[in-house]
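Below is one structure. I have some questions about it.
Every protein chain of the complex appears in place save one, which is left out.
Read from first to last, the chains carry the letters A, B and C; within each, the first residue is number 1.
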Amino acid sequence: MLGIGKTGWIEKDRPVCGPLDAICKPLALAPCTSDVHTVWEGALGDRHNLILGHEGVGEIVEVGSLVKDFKQGDKVLIPAITPDWNSVEAQAGFAQHSGGMLAGWKFSNIKDGLFSEFFHVNDADGNLALLPEGMDLATACMISDMIPTGVLGAEMANVQFGDKVCVIGIGPVGLGALSAVAIRGSSDIYAVGSRPNCVQVAKEYGATEIINYKNGDIVEQIMKLTDGNGVDRVIVAGGDNDTIGQAVRMVKPGGIVSNINYLGEGDSVKIPRVEWGVGMGHKAIIGGLMLGGRLRMEKYAALIKTGRMDPSKLVTHVLHGFDKIEDALMLMKDKPSDLIKPVVIL
Amino acid sequence: MLGIGKTGWIEKDRPVCGPLDAICKPLALAPCTSDVHTVWEGALGDRHNLILGHEGVGEIVEVGSLVKDFKQGDKVLIPAITPDWNSVEAQAGFAQHSGGMLAGWKFSNIKDGLFSEFFHVNDADGNLALLPEGMDLATACMISDMIPTGVLGAEMANVQFGDKVCVIGIGPVGLGALSAVAIRGSSDIYAVGSRPNCVQVAKEYGATEIINYKNGDIVEQIMKLTDGNGVDRVIVAGGDNDTIGQAVRMVKPGGIVSNINYLGEGDSVKIPRVEWGVGMGHKAIIGGLMLGGRLRMEKYAALIKTGRMDPSKLVTHVLHGFDKIEDALMLMKDKPSDLIKPVVIL
Amino acid sequence: MLGIGKTGWIEKDRPVCGPLDAICKPLALAPCTSDVHTVWEGALGDRHNLILGHEGVGEIVEVGSLVKDFKQGDKVLIPAITPDWNSVEAQAGFAQHSGGMLAGWKFSNIKDGLFSEFFHVNDADGNLALLPEGMDLATACMISDMIPTGVLGAEMANVQFGDKVCVIGIGPVGLGALSAVAIRGSSDIYAVGSRPNCVQVAKEYGATEIINYKNGDIVEQIMKLTDGNGVDRVIVAGGDNDTIGQAVRMVKPGGIVSNINYLGEGDSVKIPRVEWGVGMGHKAIIGGLMLGGRLRMEKYAALIKTGRMDPSKLVTHVLHGFDKIEDALMLMKDKPSDLIKPVVIL
Partner (left out) sequence: MLGIGKTGWIEKDRPVCGPLDAICKPLALAPCTSDVHTVWEGALGDRHNLILGHEGVGEIVEVGSLVKDFKQGDKVLIPAITPDWNSVEAQAGFAQHSGGMLAGWKFSNIKDGLFSEFFHVNDADGNLALLPEGMDLATACMISDMIPTGVLGAEMANVQFGDKVCVIGIGPVGLGALSAVAIRGSSDIYAVGSRPNCVQVAKEYGATEIINYKNGDIVEQIMKLTDGNGVDRVIVAGGDNDTIGQAVRMVKPGGIVSNINYLGEGDSVKIPRVEWGVGMGHKAIIGGLMLGGRLRMEKYAALIKTGRMDPSKLVTHVLHGFDKIEDALMLMKDKPSDLIKPVVIL
């Protein structure tokens, strides 16, 4: 990213490795919709000569003197979020906001990202995890952001056994959430979306009903399917600010609306007063950023290894070579109808 | 209540007692701001010939054949909310919404209230509690709604040891919340309000700082007091729809906004997108209705008996006699400067 | 049950239906290991002329005057535990202990059970659920106790995404727990057991490793499989008092031991002091009784209907006719090698 709306390659010095850090070279990379937001919408504000990218797999080329568990040559999973684990925010359980709201998100936000010959990882022991033997690189890229963000959606929703859950948006993040919800005890899963390949994967991941907004108001469709009761949980993984209002309308008293969608524009999210129970309806609204860090990477890798999750279904396009990164980014921007997620193997 | 904006006395038959129920006569009564909303703002919609009132202490004059734990002559605490405890909502932990959102609230909402010679209590064993020996009637009236709603505010806020908490609004409900927060582990409590007698009680209950909106934007005042970090928890017990947006702005990532304020008008509550972390700031927003029922009444009575809470400070005006109920209601409507809460002893 | 060690048929009057209750006739029944404990081990103390049985499906023949949601002829799921939902224990979230520890368990404990021409259900609206259309009766019997007890095991264990879980005991209850754990976010599931058909179902339900106690100390086997770290959670669904000590030894600091095994004899459960971290190791130990009630029955039925759980695999023996109840009970007592669970269709 050269500036808002402009991309291109730039020369930068290889980053310096502190005593706790690691320098990696990428083995595989995936562009994220956030990268698109960052460049073409300027969602994070103006950035100049910022290297994009926060999803990938790397190989360590250098480690700091205090790093204990990793060494040069290790192939590693890279989390999109790399917190400062000793911060007071992390000690309070919110490492993703270490140093300030969203400031645990460093790659392609407050420092250079992964789309580079070499990239810097803070706190290697705390933030890297070994690539499990036998895991293919494209699948492994989904552990950086898609799976953790999806899991967060299910965790914040605090799904209980037998709950009816609506997942609004079935792009890669929504599908990640759906695959998490399906192994978090839900019964009926209503997936809101329309693109055929996403619908197909949603069903394979456990959606019991597909809701298409083209068939009418999605709240009304949900209400009809639930005999007017609404759902126990809603995960918002797409749409815009108004989607959260729809979620509030379709959730039961005592229910939870869990937002994992990056809200890119507009002044405010509007919660409908009456449907929110005039402030007393016990409809909780929570939105969050994935956590990152080594433990989660290891846990999500274990979910894949044991077959509980299969994020390989998300990877619809595999490109090869460093020079294809820009193509992959353009795919993410233009979203051809058969795309869920592209990966570039290096 | 004869209709919106009209009050007066009406004749009604004594209510019929079902096998699980009790019929009581009031010993003491308190009007609630909600009664004012109901009558003069029509907040619940138009109601005709509805008897108001949901705070009080009663004496049982009749019990149903299946009631086991209460008998005629027992003096009892009356919760404002009297759920159907066997409903699926109650089984899910949200008894206050048994039978539909807010439908556990029956008195002066979906059936006649307490401002009557006789009133009906559903599920006596599940919803009544004995008036503790030696507790004065005015204090006991505060257990119907003020203390449980305040406690709910602290519970939803899930205050942790050492948390900084802002309580917005220090009318009787806000003061109830403040007294609960002060015994739920908080350190600094910032109380937003200006009426002198409320400020005085707020300090006695444990407020460490009083924030007066007349001294400037309350968010800025809070941010200054917390070195720009914001507070861990906000309890909203006053203001209007916009107050929740202020609460979101002053709460930390990872924090909770807990609303116990009845939002009487307007289309929607607006959550500021950027300060809400573009949907990813982990600022939870939850609003709820007090729970009611026998167990909570007993627990709150124990808090008063052991001196942990002293709601007698809320009772600024004590009137005597059935004919003073209307005066008490007018006090609540007109809010003279020295009023916190009136009680009528019968 | 005529007395300890003696079974036989007795004549009793048809039970009386209170205003909230229902009288049912059984459509299908399943004996439980608890019935065996009750009769042949006298685990609940001496009982005379007590009708056994707490798992089954029924048809309503009579409802009380206050029952709203059920009518004569309805086919219904029967939970083993039928709480008093308005009790203070239920209001505190522990309905299974309404009226005293374990006292929500009424059938074949403090009143006659289901192995009868007619049986009595307290609080029909709160405790029954409609048999879903198309669900076969044998499967439906598993919703009475096997599935809810298994789900409880997973709930108390509070399994997190990617957790490694050990399930000790893979009889019907352990298999119920295993099927719940597999859809509660676990990665590796270590199942401890040896009977071939149970092992087969354990694998189908998601066990990733089978631990056979005949191959050595199970704690050592687990430690070896987890590189000396132990597991995040242990569910104890078999064994004896000493099994809980084994569970404590194999669980990580910060982990949870969740017991759903009925401990039939011995004075005490021994927790090893050193492995419990000299009292400071954050290894929580919790054991509980399934919850019962209408909501859970509906939720578990939905889990089966959406294919998340398939308890039909538990039913290895289907008998027909009222006179086969005793045979089924004897099967449960004698446990032939190919048995998991028998059901009698009436």
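By our rule, a residue touches a chain if its C-beta (ideal position, glycine included) is under 8 Å from a C-beta of that chain, and two chains touch if they have at least 3 such contacts.
It should be emphasised that the depicted structure is a prediction, and the values quoted were computed from it without experimental measurement.
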item	value
Contact with the hidden chain (one of C:254, C:321 or C:336)	C:254
Sole contact to the chain not displayed, among A:16, A:274 or A:295	A:295
Chain not shown: contacting residue from B:12, B:48, B:68 or B:305	B:305
Selected from A:3, A:18 or A:100 as touching the chain missing from the view	A:18
Residue among B:185, B:216 or B:336 that touches the chain left out of view	B:185
For chain C, the residues touching the chain missing from this view	43, 89, 92-94, 96-97, 100-102, 241, 244-245, 253-254, 259-273, 276-289
Chain B residues touching the omitted chain (full complex)	151, 154-155, 160-164, 180, 182-189, 206, 208, 296, 298-300, 302-303, 305-306, 308
Residues in chain A touching the chain absent from view	18-20, 66, 85-88, 90-93, 95, 123, 125-127, 293-296, 298
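Heads up, the rule we're going with is that only the chains that are shown with their structure count from here on.
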item	value
Touch-network distance, chain A to chain C, counted in steps	1
Type of chain A:chain B copy interface by residue overlap (half), same or different	same
For chain C, residues contacting two or more additional chains	296, 298
